Each structure stands twice: as structure tokens, then as C-alpha cells.
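Here the complex is missing one protein chain, while the rest keep their positions.
On to subunit A.
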Amino acid sequence: MIELDNVAYSYSGAALFSGLSLQLAPGSFHFLTGPSGSGKTTFLKLCYGALRATEGRVSVFDTDVADMDRDAVAFARRRIGVVHQDCQFLDHLPLAENVALPLTVTGQASVDQVDNLRELLTWVGLTAKADALPPELSGGERQRAALARALILSPDVILADEPTGNVDWEMSQRLLRLLVELNKMGKTVMIATHDLMLIRAAKSLVPARILRIAGGTLQSAGADL
């Protein structure tokens, strides 16, 4: 699905990380952890083509990101559900329309999708907030809405950046179970989080691979958790 080969990235100047290699096989479940500022968000951005590797090769669905034009990146995004860390929405549209936005921009918005949308909103517990504008939502509600939006196109890959950062424990368990369920349906999932409790909770649900990014390198960190 997504493959990184000896990738380095630097934001103007010093390298943030280098020599990263990883394969996200179809149906795999990954956690990406590491201290704040270690580059988890940057790593995910490389995976969905928002950033281009300074060195090395990133390929998404067997295409080198370096060879993709902006339209190709846009089409790849439709197969990758991204939960952005800062959960940006179109603030002038109600939550339900924001969640349905991927359908709108891909020209798939239709009445047949209403049930799909309602089901998703129920899953993330936002049915009551469907008509609220994003600025009226709490941080946790925004995160759940962002997850629902990432899922509405039924993507092959789900990349979630701190999806449980602002929600309570119970809700984070619920979101985790949703992601695990999607993974059982065959979707490739990668969650960046510094929440070790969440990772521990996941261990009993899914055979996840745990990666740790620190000091500019990526390590497998299964055993010490």
C-alpha cells in the first residue's frame, strides 16, 4: 500500500530523520509513537503525499510520490483516509456536510449516501451535532468528526494523527474499536499517538506492529510496551 525506502526529511536545514524504511502491507495495523516533536506528523504527511521526501523514495499504491502531479496526489488521497492532527474543517458548513465533504468533492454526494453518513455519525457519537458548525464543537468532537470524514469514502488506508488526543478514555476505546473493526474488514491502519495506554489496550484486540520514532530513526518497539 505505502512503502518508504531509506527516506530522509528535513524542514529547511537540519534533517528531522533519515534512513527510514517501512512497508505498510495491506490489512496491517501500525502504531507510530515517539516523543513530541520527533516527527510523527511529518512521517504521516510523507505517507499521504502532503510532503515530499528530501531523500529516498516514498511510493503510494505502487506509484512513486515524486512522479505524482497534484491531481494524482488528489486521487491517491481519496483512497487514504487522513485524520489530521489539528482537524481542520470548513467552518461555514455544518458538521454533517463537513463529514460528507469527501463525497462532495469527488462528485459522489447523493441521497444513497445518507444512510452511510448517519451510520458513521452514530459510530462516532455525533448524531446530535450534525447541524452544528465546526467552531461550536469541542476538541474531542472535532476529532471524532475528522475520523468520520476520513472514513466516509471507505478508504483502503487510514492514517490517523493523534485521533484520541482530546477525547476521554471511554471515547478513545470506542474509536480504537472502530479502527480495529475497519482493520478486520481489510483496511490498512496506522495511528500516530503518544498515548501508550491506548497502544496497550489495542494489543488485546489486534496484532499491531508498534513503531517508535526517536532521534531521527525508526525502531520496532513491540517488546518494551
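Note that a contact is a pair of C-beta atoms (placed from the backbone, for glycine too) under 8 Å apart; a residue touches a chain by one contact, two chains touch by 3 or more; residues count from 1.
Quick note on the criterion: contacts and distances are computed from a predicted model.
Its UniProt record calls the unshown chain "Cell division transport system permease protein", which is the correct pick from "Alpha-D-ribose 1-methylphosphonate 5-phosphate C-P lyase", "Carbon monoxide dehydrogenase large chain", "Cytochrome c domain-containing protein" or "Cell division transport system permease protein". Check A:Ser10, A:Thr104 or A:Asn166 against the missing chain and you find that the one touching it is A:Thr104. Only one of the listed residues, A:Arg149, A:Lys187 or A:Arg212, touches the absent chain: A:Arg149. Of the listed residues A:Ala8, A:Leu93 or A:Leu205, the one in contact with the hidden chain in the full complex is A:Leu93.
Although one chain is not displayed, its contacts with subunit A can still be listed: residues 50, 70-71, 74-75, 77-78, 82, 84, 88-93, 97, 101-102, 104-107, 109, 149, 153.
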